[in-house]
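The other protein chains are all here in position, but one chain of the complex has been omitted.
Presenting subunit A:
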Amino acid sequence: MKLITHNMLTSKCMKGVTVGYPLKIQAVDVKTSEVDFNPEFISRLIPKVDWNVLCEAAESVGFLDDLPRELIENYENDVDFLKKAHRVLLEVDIINGELVCPETGRKFPINNGIPNMLLNEDEV
């Protein structure tokens, strides 16, 4: 699971959960892999990203590096900044671990890079 997905993912489909965001990450294995850098895509994506959640997620898995905690102005023209955002959003990959619902504590296991978001019948 990449952090772009984590930034968008919620547990709100569960019965009784109202927001279900952000999910807490308990990572066991994290790896990075190179993904082609597309500055236009990152620029288009950033307005949808919850920046605080991204920074906290990156820090919790040890890959915050020198990503600014505040979104800078005119980021679309700052290639260096976009590259840092690209790395954190698309290149950091959580292979094994758990996601935890902030409201119920329900854990969603991540195996082989794939979060299991399936709910039990009594959770729907």
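Please note the rule applied: a residue touches a chain if its C-beta (ideal position, glycine included) is under 8 Å from a C-beta of that chain, and two chains touch if they have at least 3 such contacts; residues count from 1.
Quick note on the criterion: contacts and distances are computed from a predicted model.
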Out of "AP complex subunit sigma", "Rab geranylgeranyltransferase", "18S rRNA (guanine-N(7))-methyltransferase" or "AP-4 complex subunit epsilon", which one is the UniProt protein name for the chain not included here? "18S rRNA (guanine-N(7))-methyltransferase"
Out of A:Met1, A:Leu64 or A:Val88, point to the residue that touches the absent chain in the complete complex. A:Met1
In the complete complex, the non-displayed chain touches which residues of subunit A? 1-2, 4-5, 7-13, 20-21, 35, 38, 40-41, 44-45, 48, 50, 90, 112-119, 121, 124
